[in-house]
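Only one protein chain is missing from this complex, and each of the others stays in its spot.
Right, chain A next:
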Amino acid sequence: MNVLEIHQLNKRFREHQVIDGLELTVPEHAVFGFIGQNGAGKTTTMKMVLGLLKPDSGSITICGESVRYGETKSNRHVGYLPDVPEYYGYMNAREYLALCGEITGLPKKRIQERSGELLELVGLGSTKKRISGFSRGMKQRLGIAQALLHEPRLLICDEPTSALDPVGRKEILDVLYAAKGKTTVLLSTHILTDVERICDHVAILHGGKLALNGTLSELKEGHRQDGYALEFRSAEEAARFAECMKSNRFAATVAQEGTAIKVQLQLSGTLGGGQSIIGLLAHQQLTPVRFEALEPTLENLFMEVIQ
């Protein structure tokens, strides 16, 4: 079951085609990382999903219900956390949640229960002061509480951590991770470490469409290259090893930089590549200080995709 489906979505601002035939599906119970550069169209896409912006063409469905601009019916399945949430400063957190709950049509008793639970979860349980006195991190945490209040099936977070300090960021990510079991999370961000920490699905938006899409492990597997990094005690040893690699006619590119060597085997996918290097090391009686198989990182993937 897909919580969110986007088909052939297009949006143009004057000359600039921001979204160009976007196809995106978010499966249930995923933590979906939606990555892109600043201005790639992440916020534009989310606003269209929320019915706040009119798409030029294409269809968006949330839990099987299609989204129409200016109408907000489909939003009852959605919790939305804006990048910098704005509240009514004259209310306190509990009053704000009560307002949100009443608008969504939750019964009074349920609002009280949920408010208590959620404020506890985001660590605002004991705060009595009005929102005008909240710090940015507190506002962001209240943002999560209001977004989760009606137990939405899809939680959309628009760069929730970009304005926060490291502590605030960790708190937000922890809360989002805790929400994972109950709801599907669509997390837009350009902070790749955040994605690696909590997301299981990743999509990279570039040039108005998805340049990359899949589970994090799939993507890494698909982009695995048979590369190794070695480090020797001295530059002479490193040079000797590089020489041997060449003379043994390995199908590989070898790059030396002082005592460090990077080997890129061309027969990718053959796991035996590493073994043959170890064999060569043993044969030459060379002991490296460090021997490491290079794993693709999300950063590498991202850089590769947006070039």
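Definition applied: a residue touches a chain if its C-beta (ideal position, glycine included) is under 8 Å from a C-beta of that chain, and two chains touch if they have at least 3 such contacts; residues count from 1.
Here is the rule we use: contacts and distances are computed from a predicted model.
Between the listed names "Na+/H+ antiporter subunit D", "Acetolactate synthase", "Long-chain fatty acid--CoA ligase" or "ABC transporter permease", the UniProt record for the complex's undisplayed chain reads "ABC transporter permease".
Checked against the hidden chain, the listed residues A:Gln8, A:Gln37, A:Ser57 or A:Thr72 yield one contact partner: A:Thr72.
The chain that is not drawn here is touched, among residues A:Val18, A:Val31, A:Cys100 or A:Leu164, by A:Cys100. When the full complex is taken into account, the listed residue touching the unshown chain is A:Leu50, out of A:Leu4, A:Val18 or A:Leu50. Interface with the hidden chain, as seen from chain A, comprises residues 50-54, 70-73, 75-76, 78, 80, 82, 85-88, 90-91, 95, 99-100, 102-105, 146, 150.
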